[in-house]
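The complex appears here minus one protein chain, its other protein chains still in place.
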Amino acid sequence: MIIAELTITPLGEGTSVSKFVKEAFKAIRATGLKIELTPMSTVVEASSIDDIFRAVKLGEEAMLKLGAKRIIIDIKIDHRLDKDATMESKKRAVMEE
Amino acid sequence: MIIAELTITPLGEGTSVSKFVKEAFKAIRATGLKIELTPMSTVVEASSIDDIFRAVKLGEEAMLKLGAKRIIIDIKIDHRLDKDATMESKKRAVMEE
Amino acid sequence: MIIAELTITPLGEGTSVSKFVKEAFKAIRATGLKIELTPMSTVVEASSIDDIFRAVKLGEEAMLKLGAKRIIIDIKIDHRLDKDATMESKKRAVMEE
Partner (left out) sequence: MIIAELTITPLGEGTSVSKFVKEAFKAIRATGLKIELTPMSTVVEASSIDDIFRAVKLGEEAMLKLGAKRIIIDIKIDHRLDKDATMESKKRAVMEE
């Protein structure tokens, strides 16, 4: 699987942006992809980079609909081909003694 | 509080780096700061940026001790002064209906 | 315009990855988009997020062709709708006295 960490931030909408982040999170969740909300981003697990990019665009569109005029998007993708890494296996590999 | 998302990656140690990430995670956890492991990073909550940077250096040192010869560090810091944001309050603000 | 900062890094190919980065850079340059190489990334200017994502995929494919088995992609996108920002206008705004 391909795992990505997404942060979508509206600039110019005050210091509190949770109204925007909430709508973007809902749009990403609605894709049906496996996701995990963290205090700094949303982690997404997908079978293709296109699915990741589609989720990002849906998240951004949700913010644009709320009137955002400038959006900063941060995406970090971990694409592993030699092993089927998942969100769970990556965390387990760090936590296992 | 100041919240930071840290990813420390050794380059040149093969495709599987969990041995290194595990030691860095342990070093960061030993700081006693509140932390959360995600599939892509470790989120840390601290009262100063110096505490964040100290945790990063401890994590990197743990990898250097294992012999890493090149390390990529990604840090994203959310420093909010108008409200005492925490890891929990940031997630709650997104999850609340 | 939409401006993006791209860093594509192969994991597991030794500490020196310039052979991979060079091929990815050539593939991104071949898109014809306006680009700027920095010591840490390639900055790209495009009229749509799809163009940015297409350039990223071409860069990654170039590394996959060289045999990379794990690839970390970092993308930071600045999408401004209230003003036509360009790579030059963003730098000028910072450098102007």
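We just call them A, B and C in the order they show up, numbering each chain from 1.
In the analysis below, a residue touches a chain if its C-beta (ideal position, glycine included) is under 8 Å from a C-beta of that chain, and two chains touch if they have at least 3 such contacts.
None of the values given here were measured: they were computed from a predicted structure.
> In the whole complex, not just what's shown, which of B:Lys65, B:His79 or B:Arg92 touches the removed chain?
Touches the omitted chain: B:His79.
> Counting contacts across the full complex, list the positions on chain B that touch the omitted chain.
Looking at chain B, the ones touching the missing chain are residues 12, 49, 53, 56-57, 60, 64, 68-82.
> Going by the touch rule given at the top, which residues of chain C touch the chain that is not shown?
3-5, 7, 15-16, 18, 21-22, 25, 36-41, 43, 45, 74, 76, 78, 80, 82-83, 87-88, 90-91, 93-96
> What residues on chain A make contact with the chain left out of this view?
Residues touching the hidden chain, for chain A, are 9, 11-17, 69-70, 72, 74.
We adopt the following convention: only the chains that are shown with their structure count from here on.
> Any idea what the CA-fit rotation angle from chain A to chain C is, to the nearest 5 degrees?
180
> From the C-alpha centre of chain A to that of chain B, how far is it in Å?
Chain A and chain B have C-alpha centres separated by 18 Å.
> For chain A and chain C, what's the span in angstrom between their mean Cα positions?
Inter-chain centre distance comes to 19 Å.
> Centroid from C-alpha atoms only, then distance chain B to chain C, rounded to Å. What do you get?
Their C-alpha centroids are separated by 25 Å.
> What are the residues of chain B that contact at least two other chains?
Touching at least two other chains: 15-16, 74.
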